[in-house]
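Here the complex is missing one protein chain, while the rest keep their positions.
A and B label the chains in the order they appear, each numbered from 1.
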Amino acid sequence: MAGSGTAHLRPDGEAMLRVEHLVVEFPVGRTGLKVNAVSDLSFDIVEGETVGLVGESGCGKSTTGRAVIQLPPPVSGSVKLDGVELTDLHGEALRQVRPRMQMIFQDPISSLNPRRRVRDIVAEGLEIWEIGDEQSRAAKVEEVLETVGIDPANGGRRPHEFSGGQCQRISIARALVTEPKLIICDEPVSALDVSVQAQIINLLGDMREKYGLALVFIAHDLAVVKNVSDRVLVMYLGKFCELGPPDVMYANPAHPYTAALLLAIPVPDPEIRPDSEQILAGELPSPMNPPSGCRFRTRCPKAQDICAEQEPEVREIRPQQWVACHFPVEPGETLDFASAVT
Amino acid sequence: MPAPPTDGPRDDGRDVLVQPASEALLAPERDGPVVEGDLVAAAATDTHASTRALGLGAKLAMGWMGLMIVLAVFAPLLPVGDPEKTITLDPPCPKVQTLGRTLEVCEITGLGPFADDGTAPGYLLGGDGNGRSMLARLVYGTQSSLAVATGAVLFGMLIGGSLGLIAGYFGGRVDTILTGFFNVLLSIPAIILALALVAFLSQQSAKGGQASGLPRVVILILAIGVVAVPLLGRITRASALQWSQREFVLAAKAQGAKHARIMVREVLPNVLPAMFSIALLGIAVAIVAEGALAILGVGVQPPTASWGNIIAIDRSFLTSGSPHVVIEPAILIFLTVLSLNYLGDVVRARFDVREAGI
Partner (left out) sequence: MTDARFAAEYEGPLLEVSDVKTYFETDRGLVRSVDGVSFTLERGKTIGIVGESGCGKTVLSRSIMGLLPRRGLVRQGSIRFEGNELIHLTPKEMRAYWGSQLAMIFQDPMTSLNPVMKIGKQITESIREHLDVDKDFAYELAENLLRSVRIPEPARRLREYPHQLSGGMRQRVCIAVALAAGPKLLFADEPTTALDVTVQAQVLDLMAQQQSERFMAMVLITHDLGVVAGRADEIAVMYAGRIVEKAPTSVLFRDMKMPYTQALLSSIPKLADESHVRLATIPGRPPDLVNPPKGCKFAPRCAYVQDRCKEEEPPLTPSTSPGHEFRCWFPVGTPEGEAALERNKQKGLRATEALVAADTVET
């Protein structure tokens, strides 16, 4: 799995955000080595669509989200927002497009400045862009706070006086205030209690409808991703694995890695006993020295010689479902991951 | 505490401000990645921190510093007399050689309101080697010592703080260059650097401006300030580096804020407490530094008094019968440095609680 290709992209012009051949690398100290965080990843989003990016830590999903908003810019590849090539923009030109794409982070504590008032945090976007006068700004902040479920009367308080869920709402308000078209949500609910998580997921759904937002929803919890996404992209070690609508993909995962992820999720049902053979074995290979060919082959029960030699290309296996794998999983097939690693 | 049923978005939680709750505050309840409880506790902790009464030590230290500041600011208004008025005695007293000058021993009159032999007018804290009132000298000395120390630290904070903020925020090559600059400054022994700077600045200002040359106090502020730059710079850099990696800084970048705005609005307010706590210690160090320069003869120039030069001028009397001339300013320096150190710790502790709370 873990392959490349652009077959799954929709025609240019249809997509609001089009990411092609995205490559992000980080040098490791002065060793000359580099971490291959994202390698040749392509995907697109149409207006109002939510794409879920899933994978384990180290798969490059957060890096992808940040590369899209050019913080930091990718090493190579193309990121087009409404036809404008963002990787060509620098300095002031890049700054000018920023209000159209925003970001929400995982840690609600770290993502709010502890020394500023909530009202000022939310108003920051308006002040940077000098949108409206003082009064209309205050009105806008009030409106957005109200929408995300924070009483504007508490706008004078500082972040530490709010709970984690409320801080996440404030982050959402901050992202919404400049009326962006695209929001990158980087694990926005993974730091929250389940009951609060549900509130934030519902809120994001409401905001999406209300403002017609497109979302890149980065998460490691496949059930959460399924709930919020129109399409889900599974990544492994910086590579594309599988893309498809969650209802289709979860029913018949074509990539062995997708299957492994789905099987690993603990199900709140005691009748379903976890099966140790179906647990993905082994460790994530080092992103500094990824396996040749398909990057998943070292842990894949279906791997053959060709997987080491040739990187699989993205192809459509079922309508709307795209996979990068030489030997996709058949519906109903059981995989013995334990035997894959010796 | 129940959420009052309100309308609005369908889900919950709105409006309910965190009521301080939860055991998380005391017991390390680290439930999952889940932060709710911790935050609640954080709120509680913070509330306590802001209302908690200061300890006795902190009160004493603040009281002492308050007294010193009052003495310094209102010196001319206080009934302490003229620090430069010399009393000459009749008959003349035996002379001693000190610091290349000749002094009359009996000018150093005894302690207490009355002179020991009834001939000299009594000074509250005794007199100095020139028969001047120690009380007046000390009060005016407070003025110049604090002015030099505070001025130097402010200068250091302004320059070092700005450079440190820039280094920590941008990182990378900017950081390498600025840190290198700090390290070069730090590698020169502080006292030698200060001495050289005083010498250089005095010479320059004398050359350029005759009578309108820089006052010695300003020269000292600059000299000690430059020495303080790398120290404050490095502290600020470390703190700025840490805060610049927080996600709210990334969020500000994503919103299109310019670097200067992010540095001033997002990073600086978080770095200030650390800078302030170090600045208090810095003032203490600068007071001692001025004293050291005075002993080397380049401190505040007589007849203007400073704690340092009071000790420097009459230090030979420490062993010749009138140790109070040295001991009195030493006690002032000791208590002031102690208070500043203590207050620095208090500031740091408060800052830490707040940090932990967040």
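One rule holds in what follows: a residue touches a chain if its C-beta (ideal position, glycine included) is under 8 Å from a C-beta of that chain, and two chains touch if they have at least 3 such contacts.
Please read these numbers as outputs of a predicted model, since none were measured by experiment.
Only one of A:V46, A:V75, A:L94 or A:L262 touches the chain withheld from this view, namely A:L262. The residue from A:H21, A:R100, A:H220 or A:R318 that touches the chain not shown here is A:H220.
Mapped onto chain A, the footprint of the missing chain covers residues 56-57, 163, 193-195, 197-199, 201-202, 205, 220-224, 226-230, 245-247, 250, 260-274, 276, 279-281, 283-284.
By definition in this document, only the chains that are shown with their structure count from here on.
Chain A and chain B have Cα centroids separated by 49 Å. Across the complex, chain A meets chain B through its residues 66, 69, 71, 95-96, 98-99, 101-103, 105-116, 121, 124-125, 128-129, 146-151, 154, 157, 159-167, 169, 171, 174, 178, 190-193, 196, 198-199, 202-203, 206.
By the touch criterion given at the top, residues 8-15, 17-18, 31-36, 38-40, 42-43, 46, 246-248, 250-258, 261, 265-266, 269-270, 354, 357-358 of chain B touch chain A in their complex.
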